[in-house]
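Okay, structure first, notes after.
Every protein chain but one is kept in place in this view of the complex.
== chain A ==
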């Protein structure tokens, strides 16, 4: 089981802040494909992954990163702090 978290407009588009899921996905990109296949709202949120960032266990990562051993995956738009 992994926790999948969504922030900002990704959270709004999908309609929930986090969910637990069982997945066989090997990489972040595989997980994205799995989510997109679920429902149109996921497809809309992940339509352009170049507009998204991903963090694995709270560290920024790439979409081709492996998911093995990861407990928390978060998807969000580029950050606007400061």
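Heads up, the rule we're going with is that a residue touches a chain if its C-beta (ideal position, glycine included) is under 8 Å from a C-beta of that chain, and two chains touch if they have at least 3 such contacts; residues count from 1.
Heads up, the rule we're going with is that contacts and distances are computed from a predicted model.
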Which of "Cell division protein FtsX", "Molybdopterin synthase catalytic subunit", "ABC transporter ATP-binding protein" or "non-specific serine/threonine protein kinase" matches, in UniProt, the chain that is not displayed: "Molybdopterin synthase catalytic subunit"
Of A:5, A:31 or A:45, the one touching the omitted chain in the full complex: A:5
Touching residues (missing chain, whole complex) on chain A: 5, 7-9, 55, 58-60, 74, 76-82
